[in-house]
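With one protein chain removed, the remaining protein chains of the complex are shown where they sit.
By written order: A, B and C. Residues from 1 in each chain.
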Amino acid sequence: MSLRCRNAGWKRGARRTSGVRLAALMASVVLIAGCEREARRFQESPPTASPTGDPLVVSDLQPGPAVVVSNVEAPYDDNAWAVSEGKSLYNAMNCSGCHFQGGGGIGPPLMDDDWTYGSEPQQVFASIAEGRPNGMPAWKFMLSAQQIWEITSYVRSLSGLNPKGARNARDDHMMRKPPEASTPNARPKNSTAPR
Amino acid sequence: MMRSRLALVILLAACSGRQNALDPASAQNRSITALFWAMFVVAAFIWFVVTVAFLVPAVRQRRTTREDAEPALELPAETSRRQTRLVSGATAVTVLILLVFLIYDFGVGRALATHPARALTIELVGHQWWWEVHYADPDPSKIVIDADELHVPVGQSVQIKLVSRDVIHSFWVPNLIGKRDLIPGYTSSIFFTADRPGVYRAQCAEFCGHQHAKMALDVVAHPAPEFSAWLERQRAPAADPSDSLAANGKRVFLSAACSKCHAITGVEAYGTVGPNLTHLATRRTLAAGTLPNTRGNLGGWIVDPQSIKPGARMPSNQLESRDLVALLAYLETLK
Amino acid sequence: MNDGVRAGRARSSVDQEDAVLPPPQLIDRERLEADARQLDVTWRDPGGLWGWLTTVDHKSIAKRYIITAFLMFIAGGIQAAMIRMQLALPENNLLGPDRYNQIFTTHGTTMMFLFAVPIMNAMGLYFVPLMVGARTIAFPRLNAFGYYAYLVGVVFLYVSLFLNTGPDAGWTAYVPLAGPQFSPGHRVDVWAQVVTFTEIAALAAAVNIIVTALKMRAPGMSLNRIPLFVWAQLVVSFMIVFAMPAVATASTLMLAADRAVSTHWFNPAEGGDSLLWQHVFWFFGHPEVYIIFLPGLGMVTPIVETFCRRRVFGYDALVLANITTGFFSFGLWVHHMFATPIPELGQSLFTAASMLIAIPTGIQIFCWIATMWSGRPRLTTPMLFVLGFLFTFVIGGLTGVMLASVTFDKQAHDTFFVVSHLHYVLLGGAVMPLFGAFYFWFPKVTGRLLSETLGKWNVWLFVIGVNVAFFPMHILGLNGMPRRIYTYLAETGWGPLNLLATAGAVVIVVSVVIFIVNVAVSWRGGALAGPNPWASSGLEWATTSPAPSYNFVHTPVVLGRHPLWDSVGPFPVITGLRTDRREVLVTTVFDARPDHRHKEPDASIWPFVLSLAMGVTWIGSIFTPWAVPTGFAMTLLVMLGWGWQSSRVTDVERVETEDRLVEAE
Partner (left out) sequence: MQRRQCAWVRIQSRLLLHASAAAFCALAIACKGDRGAQPVALVARTGPASPSGDSTSTFADDGQWVRPAKDVQATRFSGLTEITNKNVQNLRAVATFSTAVNRGHEAAPIVANNTMYIVTPFPNFVYALDLTKEGFPAKWTYKPHPVSAAQGVACCDVVNRGLVFDGGRLYFNTLDARTIALDAATGKELWVTPLGNINIGESITMAPLVVKGKVIVGVSGSEFGIRGWIKALDAGSGRVVWTAYHTGPDKDVLIGPSFKPFYAMDRGKDLGVSSWPADQWKIGGGGVWGWVSYDPELDLIYYGTANPGPWNPEVRPGDNKWTVTLFARRPDNGEAVWAYQLTPHDLHDYDGVNENILVDLQWKGQQRKVLLRPDRNGYFYVMDRATGEVLSAEPYGFVNTSTGVDLKTGRLQYNPEKEVKTGQVVRYMCPAAPGMKDWQPSAYSPRTGLVYIPHQNLCMDEEGLEANYIAGTPYVGTNVKMYAGPGGRRGSFDAWDPIAAHKVWSIEEDFPVWSGALVTAGDVAFYGTMDGWFKAVDARSGKALWQFKTGSGIIGQPMTYKGNDGKQYVAVLAGVGGWAGAIVAGGLDARDSSAALGFVNAMRDLPEKTTKGGMLYVFALP
C-alpha cells in the first residue's frame, strides 16, 4: 500500500517495541493515512485560527541561545480534497492574478525554491493572513482560517512541499505548466524557521 | 396484475404537482405526456396478455408428470403448426406496435424541434451547486443577472441557452420540458412555451458531485405583462437602506467576506464566485432551492452552510450576533 | 452410468493408415474403470495449498469464480441496502453526501463489473465444456489467470473502499466530474483500474469460451445442435471481445492518462471533448447490458425444456434472436445520451435501433411460452424463477421500449424511472434466471439437491421484493426524482414511495439470506442427486455429479440436439484419446468431425504470478507512471517463465473418423 504514512504516525510507531503491535500499528497508520489522504472534511474548524499565537519566526538569526520553534503541522498538506479546494480559492480570490500558476508576476514566484518570508506552514499562513509589506494584501478579514490553511497547503504544493499523492493533477484549463503532482520537490533554499 | 392495478391507481393519483412530468404546463410537455400515456396503456396491455399467456399453462395443469416420463419429443404436426402461427403472429403484432410507436415518437420529436424564430433568450449557467441566470438583452445595460430562480412569461416561446463552467449538469423542469445537459465546452439550447402560470420545480438531473441532491431551481411562469414588470424590477439597482440597522448591515456586507464572492448591483460588491444577491429578498428559496427564504434560514445558512449543504463552496462565517442581525436586516431590504 | 455402451473407436493416424473400421463394440466395466483410474491420475491437480494455487481445472476455477462473484453480489446488495436506508426518509442523515457517493458508485461498479459479467462468464466456464462434452476448457491456464486478475480487482476495490478511497463519480464515471480537476485524490483512479482488471478477466473468459465452443465440441455436435445456453455464451463472448476494448481504452488509456500524465482527451479548453467519454463508454456500456442478460436467457431454455418435458419451440428462431441481439446491441449506445447536444436525426436513428432490439427478445419470450403451452410445466423452484423472470423482465423490456423514444426519454433519463427500468431488466432478466440456474445445476456442481421448500420461499420473496422495491421508482422518476441524489426534501412528496421501495429491498434481502442458508445447508446435507436428477437432456448430465476432473471417461458422441433424450439404448462414445496424458479431442467448427488430438497443459503457478505482476503494474500506475514500464518488464519476465514451462513439444495427432458416426441421426 503506497499510501504515505504521516510523520506523526511513524514517530509513534517507532516507540513501540513488540513487532506484532508495531505491524498492527503500521496497518492502522496506513489506514489512517489513507483516510487522511482522501477524507473530505467539510465541517471542521482547523487548529489555530491564526498562528500569531504560536511562535512564528521569519529570521534565522536569534540573539542568544536559539529557541527551537515547533512547526505547526499544516492540517491539509496531506489531504487531496482540501488542497484542490485551496486551488479553487487561490484562483477565485485572485491570488493567481499576481502569482499566476506559481510563476509569479506582480508577486514573486511560488513554485521555485526561494521563499522571501519562509516556507513553513505557519509562515505561509502568516504571509496570507497578515499580508507582507511589499504589496501582499492581508486576507485574515476576508477568509476563514480553514480557507487560509487550504490555500497554504496548495501554495506549498506548488513547489512540491506536500506529499505527492495529495497534490493536484492538471485542471480543465489551458495547460500553463506541469501539474503540481509532477512538480519536483523544490527544497526551500532560504526557508528560515528551524527545520 | 393486482399489484399493477394498485400501481396504476397510485400513478393516476401521482399525476399532479409542481415537479411532475405527467402534469404538463407547456405545449411541448402535453404532447410528450400524451405519447407516454399511449405507450403506457399499450405496454400495460401487452404485459397483461403475456402474463396471462404464461400463467395459464402454469396453473392449468397441477398434476405433475413423473420426472422420468419419456418426453414426447415430437409434437403432433398440427400443434406445432398452430404454435408457429401463434408465435409469428405475435411477432408481427410486436413489429407493428413498435412501428406505430416509432412514427408517433418521430411526430412528437418534430413538433418539439420546431420553434418560432423570435424567442425570449435566457442563458442558464450551471455551477457546483447553483444556477446562474442571465436574461439576455441587445442593450448590455439591460441584461439582468439572477440566480437559482427562473422566470418565464406564459404563452411566449423561451429559449434557454445552457452553459456549464465546471462539470456536467442537466436542466430539467418535469412539468415543462424534458432534460438537456449543460456540458462544458458545448453551448446547447432548449425551447419551451409555458401555457399555464405557476411555480414549477426543476432539479439538476446529472450527477454533479457532493450537492447534486441540493441543486434545485424554481421556474416561475408569469402572465406576460407580469413578467415584463418583474424583469423591469430586476433591472433596478439595490435601493440604499433607509434604517440605520440595515445601513449597518450593508457596512458588514462590504467589510466582511460576503462581497468577495457575491455581487449587489448599486453597491461596491462585484463578486462573481457566488450568486448575485441584488434581489435576494424577492427569491422564494435559498441555497438553490434547499431552504425557504426566511430570516432564520438565511441566518443559519450564513453562519453554518456546511451543515446544510456539506461540500458547498459557501464558507461558514463567524459573525458577531450584532453584525449578523444587521446583515440579515440589510439582506431583507434587497427587494 | 457408462456401462454397456457402444463405442465407435477412432484410431490415431500413427497405426495403419487405410484399415477398414471394425464394427462398434461394447465397452466392458473393467476397461471403463481402468480408464477412469488412469484418467484420474492424469487429470487430478496436486492437492494442498500449492495445488489450490496451481490448479487449472476449469471446474474448480469456475467454482471459485462463481463464489467470489456471488460474494460481490452480497457486497453490492449490502451497499444497495444502505442506499435504500438512506433514501427511506426525506432529509435522512444516515450517510453524508461523501459516503453516499462512494457507496452508490461502488454498488454500481460491483454489480456491473464484479458480479454480473464475471458470474455469467463463470457459469459459461463451468458448463460450456461439460455441455459440449469436452475434457476441459480450451486454455486452462489463461482461464486461471483470468480469475486471479479478477480477484485482484475485487480485493483492490474493497481495500480502497475501506481506506475511504472508494470511487465516487458514479459507475459511469462521467468526465469532467471524474476528471483530474473535480475528482482529486485517487478515488477515480481506483475505479479506472478495477475496470481494467475486470476487462482483462472478461476477455480471457470470452476467448476461452469461443474456442471451446467452436473447436472442442463432442463428435456429432454440429452447429445446429449446440445447446442454447452454449449459443448464448458464444454470442456474449464475441460481444465481450468487441465491447470490452472500448471501455479499456476509455478508462485506462484516456481517463487514467488524463489524471496521471496530463493528457487532454477530455479537456475542452485545450481541444479535448467531454462528450467523447460518454460515446466510448456507452459503446461498451450498452452491449454490457446484453452481455449480462443474454446468458440469463440462455439459462431459461434448458430449464423450460426440462420442466415442460418438451423440446423448446423454435430452436432456430432462438439462436437467430441471440445473434441479432448481439449485433443490434452495438447500435444503441446513443440512447444513453439523448439529453446531450446530438443532432435530432442521429437520435431518431438510435430510437429506431433501440426499438428494433425488442423484436428478437420478444420472439424468445414467445417461443418459451409456446413451449410451455405444448407441455406440462412442473413448478419446481427453477421453473418458478423462470416464471418470475417472465413476469418481471417483460415490464423492464416494455419500459425499455418507452425509453427508446427520444422525446419521452428526455423526461425519464437519469431519473428513478431509469433506475427502475435497469433493475427490472437486470434483476428480472439476469438474476432471476441465474437463481433458477443455481437451483437447476447445483446438483451437478455439488452432487446434492437444494431444498425445494426453502427454494419456494426464496423465489416468491425475491419476485415480490423486486417488484415492490422497484415498481414505485417508476412513479418517483416521473415525479421528478433524479438518480444519484443522497437525499431529498420532504416537500417533494417522494417520501412514502421511497419508504415502500425500501420495504421491498428488505424483502429481497430476506430472500437472498434464505438462499444462502439453503446453499449452506444443502452443500453437505442436501439430498443426493445422482448424475441426472431432472432427467434433463444436456451432455452435462451424462457424467457423474459432481463431474470428475476429466469430465467424461469417454468422449460422448452426439446424435441430436438433446443427446440424453435422443439416444435410445446405450449411449454412444468414442475412445482412442490417450489417458496417460491430458489429451483432448479437437473437432471441426461446423460439423464437429474429430480433427486432431491436442495436449492440454498441466497445473501451473504462472497464471497466479502473472496476475500479481499485472496487479502491481496497474495499481502502481495510479501512484507513479513509472510503475507502467517497470510493471511491463516484470510481466514480460513472468510471461517468459510461463512460455518456458509450456514450451515442451505438444504433438498433434490427426484423427481419422468415418462419417457414419458423426452423421448419425
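We adopt the following convention: a residue touches a chain if its C-beta (ideal position, glycine included) is under 8 Å from a C-beta of that chain, and two chains touch if they have at least 3 such contacts.
Remember, predicted model here, so these are calculated numbers, not experimental data.
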Chains in view that the hidden chain touches are A, B, C
Can you say which of C:G133, C:G146, C:P180 or C:P268 touches the chain missing from this structure?
C:P268
Candidates A:A24, A:V67 or A:I106 - the one touching the absent chain:
A:I106
So that we can see where the missing chain sits, which residues of chain B does it touch?
139-141, 143, 145, 165, 184-185, 235, 237, 260-261, 263, 265-266, 268, 270-273
Where chain C meets the left-out chain, the residues are 268-271
Determine and list the chain A residues touching the chain excluded from the picture.
91-94, 97-98, 100-109, 111-112, 114, 133-137, 142, 172-174, 176-178
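Note that only the chains that are shown with their structure count from here on.
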Drawing the touching chains as a network, do you get a line, a ring, a star, a complete graph or other?
complete
Most central chain, judged by mean Cα position vs. mean of all protein Cα atoms, is C
By mean C-alpha coordinates, which chain is most distant from chain B?
A
Whole-Å gap between the CA centroids of chain A and chain C
48
Round to the nearest whole Å and give the separation of the Cα centres of chain B and chain C.
38
Could you tell me which residues belong to chain C and also touch two or more other chains?
98, 176, 268-269
What residues in chain A touch two or more of the other chains?
40, 42, 172
Contact footprint of chain C on chain B as seen in their complex
3-4, 7, 10-11, 14, 17, 19-22, 29, 31-32, 35-36, 39-40, 43, 46-47, 50-51, 53-58, 61, 63-65, 67-69, 71-73, 75, 79-80, 83-84, 86-87, 90-91, 94-95, 98, 101-102, 105-106, 108-109, 112-113, 128, 166-168, 170, 172, 174, 177-181, 183-186, 188, 201, 203-214, 290, 310-311
Footprint of chain A on chain C - complex, ascending
98, 159, 162-165, 176, 179-181, 184-187, 258-262, 264, 266-270, 620, 623
Contacts from chain C onto chain B in the complex sit at residues 96-98, 101, 169-170, 174, 176-177, 182, 268-269, 272-275, 309-311, 313-314, 317, 339-341, 344, 347-348, 351-352, 355-356, 358-359, 362-363, 365-370, 372-379, 387, 390-391, 394-395, 398-399, 401-402, 405-415, 467-468, 471-472, 474-475, 478-480, 482-489, 492-493, 497, 534-535, 537, 562, 565-566
